[in-house]
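Note that one protein chain of the assembly has been removed; the remaining protein chains are unaltered in position.
After this line comes subunit A, so read on.
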């Protein structure tokens, strides 16, 4: 198979690498860059545990090749905390007990951040729809909804939170 040089910015850091054409983005991020917060929960693009932001859009990184990330801006869970300041979404998940085993958590938070970027004041139904690409086996989603509501309130009440810019996904 062919190899390709790529240049990708992840959490503000530029990475140069040469990847096989078939290498999935999630494997490159996890195995190659040791950013292991992004998880793999299925083999059919169903669970969303691998969700990251690619140019601001929530993207299941198991369903994208690393070469397709060439030239793009990516944010993973490791990029949410700014200095020692948690992102409101991280804070909300902690405050509202929106995680248990923690395995869906990174992808869930990334999907929720993308949701709030395109809809800063979602209803409960819109939140549930907005995270319907992300499976959680532990929480029953109730507290995840509460955490996202917490983050939405916090983000609209305070100064703009340094979340990477993007178009928001649609």
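Note that contacts are C-beta pairs under 8 Å (C-beta built on N, C-alpha and C of every residue); 3 or more make two chains touch, one makes a residue touch a chain; residues count from 1.
Note that in this section contacts and distances are computed from a predicted model.
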Complex member absent from the view - protein name from UniProt, among "Nitrogenase protein alpha chain", "Na(+)/H(+) antiporter subunit F1", "Carbon-monoxide dehydrogenase, large subunit" or "Multiple resistance and pH homeostasis protein B": "Carbon-monoxide dehydrogenase, large subunit"
Candidate in contact with the missing chain, chosen from A:8, A:35, A:54 or A:113: A:35
Which residue of A:9, A:68, A:100 or A:119 touches the chain not shown here: A:100
Contact footprint on subunit A, counting only the chain that is left out: 20, 22-23, 27, 30-31, 34-44, 46-47, 49, 76-78, 80-81, 86, 90, 93-95, 97, 99-106, 109, 124, 127-129, 131-145
